[in-house]
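Note that this complex is displayed minus one protein chain, with the remaining chains in position.
And then chain A:
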Amino acid sequence: MNNLQADIKAELEKLPLADQKIINELLIDIENDDASQRQLREIVVQKVQQMIVSEE
């Protein structure tokens, strides 16, 4: 990881923990490149909904 990436990562770490978790998981999925954009959208919607339910 280069220095600027580290800065960007630090910016992400300023976000709420729940948001960070979902973003990082999505970034890994994007990096692995084995899901379509549509599948990625379905995954994040599902995760966000689960997160909201669990928060309640």
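In the analysis below, contacts are C-beta pairs under 8 Å (C-beta built on N, C-alpha and C of every residue); 3 or more make two chains touch, one makes a residue touch a chain; residues count from 1.
The working rule: contacts and distances are computed from a predicted model.
**Student:** One chain is missing here; what is its name in UniProt, given the choices "RNA polymerase sigma factor", "ABC transporter permease", "Nuclease SbcCD subunit C" or "Cation acetate symporter"?
**Tutor:** Options "RNA polymerase sigma factor", "ABC transporter permease", "Nuclease SbcCD subunit C" or "Cation acetate symporter" narrow down to "Nuclease SbcCD subunit C" for the missing chain.
**Student:** What residues on chain A make contact with the chain left out of this view?
**Tutor:** 1-5, 7-8, 11-12, 15, 19, 22-23, 26-27, 30-32, 37, 40-41, 44-45, 48-49, 51-53
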